[in-house]
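Notes follow once the structure below has been shown.
Certain chains of the assembly are absent from this excerpt, and the rest are unmoved.
For clarity, chains are labelled A and B in written order, and residue numbers in each chain start from 1.
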Amino acid sequence: MPDASFFPRGDGLTVSDIVALTGAELGASTAPGIRLTGIGPLDRAGPEDLSFFDSPRYATQLPETRAGCVVVARKHVALVPKGLPHLVAANASVVFAAVGRRLFPAALVPAAVSAGVGVSPRAEVDPTAQIEEDVTIEAFAVVGRGVKIGRGTIVSHGAVIAAGCMIGRDCRIGAQVVVSNALLGNRVILHPGVKIGQDGFGYVPGRAGLDKVVQIGRVIIQDDVEIGANATIDRGAIRDTVIGEGTKIDNQVQIGHNVAVGRHSVIVAQVGISGSTTVGDGVMIGGQTGVNGHVTIGDGAQLAALSGVAGDVPKGARWGGIPARPVREWLREVRFLTDLAKKGRSPRNERDD
Amino acid sequence: MPDASFFPRGDGLTVSDIVALTGAELGASTAPGIRLTGIGPLDRAGPEDLSFFDSPRYATQLPETRAGCVVVARKHVALVPKGLPHLVAANASVVFAAVGRRLFPAALVPAAVSAGVGVSPRAEVDPTAQIEEDVTIEAFAVVGRGVKIGRGTIVSHGAVIAAGCMIGRDCRIGAQVVVSNALLGNRVILHPGVKIGQDGFGYVPGRAGLDKVVQIGRVIIQDDVEIGANATIDRGAIRDTVIGEGTKIDNQVQIGHNVAVGRHSVIVAQVGISGSTTVGDGVMIGGQTGVNGHVTIGDGAQLAALSGVAGDVPKGARWGGIPARPVREWLREVRFLTDLAKKGRSPRNERDD
């Protein structure tokens, strides 16, 4: 296991505990009593660590690993060297992740920076705010008029919750987060620097430049949403901006006004979604992709990293490229052009013939 | 209207007030006394709301809208169902926006988070700073040596104005903003998390790695500029970085050292502009576009989202693609390649024949 100075080991789990927890099968000649207190990659795991193997790419590491036990994908079980304690599962990553969550509960959600529960005397909390029990508000955090914060939530240093916002239970509001014009559900995690609820970007031509289109909607963040560091989500103009239950948003993502994202979708770092676009449930959007305004991305669609989405994307489609189109077509075109240019049949060449 | 818990309705305007305010024409059989206190999209507006119609795309919503009145683009007036109160204008969005601004003045600029005007005892204000009347400096904000701040400006929680900066009147400096080495005009809005005036990015090869090129210029932000959340603007190296009057910059935009942006330009989210580039007046740059250093983008040019600008862009041009070229050429090439690849005339195929 890598140096875990920030997440120390606890009592650990035995291999048979893991079988019970995850449904993985005990591998050949593997002692059920082996105790594991950590996790690590094959090349760094030690005798007290669980490791995993789900890609032949790392096959050369299997004979050399010092891991106490390895979770192996069923289809690769033939590659396991004799004598290496192992567990077998259809999806090794899922088992490995489940064990990781059990061994390191402190890594599941961001911790309070300062010790102690309660409202720091150095926080600025409006007397009209309604704070449930077991809420932590750290020094230099600000809670505005009429804000409601549910039990178990931590508002970290320097975070600002502006007037009228509602924050559910067991949320983690990271340092330097600013939330305004927004309602958050339960177990929402906002990593440091997230900015939610500021003005959307809307202007019309005016007499002496650009006139603002007022933005009077809200931001609704449903339960179990996680939003990465320095991401920004604008409030709605004349609708609400909505992030659906369980959706995970990575660092530096930008989401415009009136956007509605469905449930359990995944939006990777630096994606930008323009105003009034609808993203379905279970959608995956690769990093740095840009999505046009007023389009619809169907449930279960997958967009490759660095795509540029101009129009609607059908349910379950796999698209990529700029402008985005089915991934197969896009890659075929890329290869086609490469081949063509190599052969050099440009019109100019032909003229030269 | 969507739930407006954050921007409550006031007394509203009558239809005839709107005619007087905007120059819109009263529609057929529309009572001038109808009173409107809110705004909303066709599918959500109620009897006290103004809505608007400027795209046939939403024509099916017209017969079903419950809006008290609808502003209709003149060219679509034939689509208005009998009995629906309406106003007619050349540009429906402009009228709708003007009414929105009048009905919701509190949404025009970000509000102070905390109640009350003045300098919070929990702000850190250097005694040499010159603060005009009616300035609000919220808790945990920092104002450095010799800073000058004009009347009516709000410096929000956690914002830092470093030594020697000048901030004009009626500005809004959002929470967690950092401003250094900068002069700001009047009515400048910096949304939360904006960082202005840090070191530009310049290095030369040195004996033991990279040596810094010192950055001794400033950032000049002219009147009526608005800058989105978590955007970054570096100070100049041996010139100033300048953002011209009335220019609007969206969230997470990055502007490098020595860049000069003209007046009334619009720069959409996540755009990056490299050092020493000049952007003209009235330019529109679509989201996620990247602009090379040391190039000039002419007045009135429009760049499609996700473009990559390698060289100068002429005045009034519409460019797109990577590398950017006239939009028509770019789209023609995209379609051309698609067609060609579909037909499958790759050199490889030809060899196979």
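One rule holds for everything that comes next: a contact is a pair of C-beta atoms (placed from the backbone, for glycine too) under 8 Å apart; a residue touches a chain by one contact, two chains touch by 3 or more.
Quick caveat: nothing in here was measured; it's all calculated off a predicted structure.
The complex in this file is a homo-oligomer whose displayed part has 2 chains and whose full count of copies is 3.
Definition applied: only the chains that are shown with their structure count from here on.
For the pair subunit A and subunit B, the CA-based superposition corresponds to a rotation of 120 degrees in steps of 5.
Per-chain CA centroids place subunit A at a distance of 27 Å from subunit B. Put simply, subunit A touches subunit B in their complex at residues 124, 126, 140, 142, 144-145, 158, 160, 162-164, 176, 178, 180-181, 193, 195, 198-199, 201-206, 208-218, 230, 232, 234-236, 238-240, 252, 254, 256, 270, 272, 274, 288, 290, 292, 308, 322-323, 325, 329, 332-333, 336-337, 339-340, 342-343, 345. Residues 1-7, 39-41, 44, 91, 93-94, 97-98, 100-101, 103-104, 107-108, 110-111, 113-115, 120, 122, 138-140, 156-158, 174-176, 191-193, 224, 228-230, 245-246, 248, 250-252, 263-264, 266, 268-270, 287-288, 305-306, 321-322, 334, 337-338, 340-341, 344, 346-348 of subunit B are the ones that touch subunit A when the two sit in their complex.
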